[in-house]
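Of the protein chains in this complex, one is absent; all others appear in place.
By written order: A and B. Residues from 1 in each chain.
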Amino acid sequence: GSAVFGIGFSENGAANPFGSTDEAYAIFETYLTFKGTTQSDNGLEFGYSSTIAAYDTDGGLNDDGTSAYVSGAFGKLTFGSVNEASKVAGLPDIGGLSGLGVDNVAEALWAGASHNVNYKYSAGAFTVEASSSVGKGVDSNGVGVKYDTGTYYVGLGYADDTEATTVYAGGSFSGVNVKAMYSDSNTANQKAWGIYADYTTGALTLKAEYADNDIVTDAAFGIGASYDLGGGAALVGGIASVDDNTRAEMGVSFEF
Amino acid sequence: GSAVFGIGFSENGAANPFGSTDEAYAIFETYLTFKGTTQSDNGLEFGYSSTIAAYDTDGGLNDDGTSAYVSGAFGKLTFGSVNEASKVAGLPDIGGLSGLGVDNVAEALWAGASHNVNYKYSAGAFTVEASSSVGKGVDSNGVGVKYDTGTYYVGLGYADDTEATTVYAGGSFSGVNVKAMYSDSNTANQKAWGIYADYTTGALTLKAEYADNDIVTDAAFGIGASYDLGGGAALVGGIASVDDNTRAEMGVSFEF
Partner (left out) sequence: GSAVFGIGFSENGAANPFGSTDEAYAIFETYLTFKGTTQSDNGLEFGYSSTIAAYDTDGGLNDDGTSAYVSGAFGKLTFGSVNEASKVAGLPDIGGLSGLGVDNVAEALWAGASHNVNYKYSAGAFTVEASSSVGKGVDSNGVGVKYDTGTYYVGLGYADDTEATTVYAGGSFSGVNVKAMYSDSNTANQKAWGIYADYTTGALTLKAEYADNDIVTDAAFGIGASYDLGGGAALVGGIASVDDNTRAEMGVSFEF
């Protein structure tokens, strides 16, 4: 499992998770994951994963993603809370707690119906996947392809409900990671893009992100940092401007 | 825990779990069970069981049954999500995923208030039980008795809210299992009945079921099959006609 907690700040309370107009608020999120697998006689793997989340904002227990899969030489077929295939690579958030939301600006054209079936096939550095919303009364499908050497990657995704094509690219060199994406939605005639970079030196990781799209008035940008405390714990934080609103968060994250 | 996933089909979307009119839909159900027991100094056993379920249809976590009991020489007293005592034996579903619902037609007169207290006493092949809804503002009680040799069983149940008497019988011979039930509700002046049979040869199990009652226009019937893949995994599926609507499902089930 994992948990984060700390203090957030949002200008005019714009992103206050409690729905109040307070600019400062407590951040608290916990994730407890259960996994189970079994193997059939012919070598297929069947697996289950479910994450129970608690957020300070509602006081209840939430399903943060439950899925089941079967995988083998044919690939991997997953049902439940699945990845939408067009999202073969996104941008990380900065801040490290609940997230400052700069990445969401770049990923704005991803929005669409959630899918419940995903099929993925990998061969060497290549991965192709397709996903769909089956039975929900909407016609929503996606496909994606990714080539990832471990040092760099390129990817391409297409979602048919928004007719959005997204290209992805990124790479690592000398402690620097860079990730970028660009989406073009034919239905909405809108574009969205963003770029993220981080640099790690010793226990410290510095992060920066910039994103813009044709929906918001102002581009979003921000910086973040995390300091590794060992044992899976870290000091984390960041500050950003999202649609001209200043947001910040600072606290700790840990795994258990 | 256990999980099932696959594809379902329901004519005109009559049984689409997402509430859409799509005839084909994704089936996804997972069950994660936690159990705990302790023994008192005088040899009583106290136990707890709770199952957290996720269904594709709602995206949340559900209580699929939580109960606590104390058992000893006096029998077993259970509180929480308990069996209604009149249901000493029901019919299995066919299909193996979310179920095709043929059994529900035979069990239609079971409907009534859910109970929260159950007492059961077993002696050899005999089991008697009584259950009740205590404190919920309704008067609902049930009693049941079952004689089960392991090779065959007969049972009798009575629910006082619907004044429904149900008789049960079944047995196994040469790889064939047969289960039948017949209900007669005095309050509603209605009858319901059904019969189920399965046959296992090697890894394959074939199933058939027929049920009718005085509420539906058309009798329900169907066939199913499961193929054991080893390791607790199986290919499962079935097709049925329920109130003149065709339903089918096919997929996999596994335990982890």
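FYI, a residue touches a chain if its C-beta (ideal position, glycine included) is under 8 Å from a C-beta of that chain, and two chains touch if they have at least 3 such contacts.
Note that this is a predicted model, so its numbers are computed, not measured.
Residues 1, 3-8, 16-22, 24-28, 30, 32, 52, 54, 56, 59-61, 229-233, 252, 254-256 are the ones on chain A that touch the missing chain. Within the complete assembly, residues 34, 36-42, 44, 46-48, 50, 52, 61-63, 66, 68, 70, 79-81, 116-117, 134-138 of chain B touch the chain that is not shown.
Methods note: only the chains that are shown with their structure count from here on.
Averaged Cα coordinates give chain A a centre that lies 40 Å from the centre of chain B.
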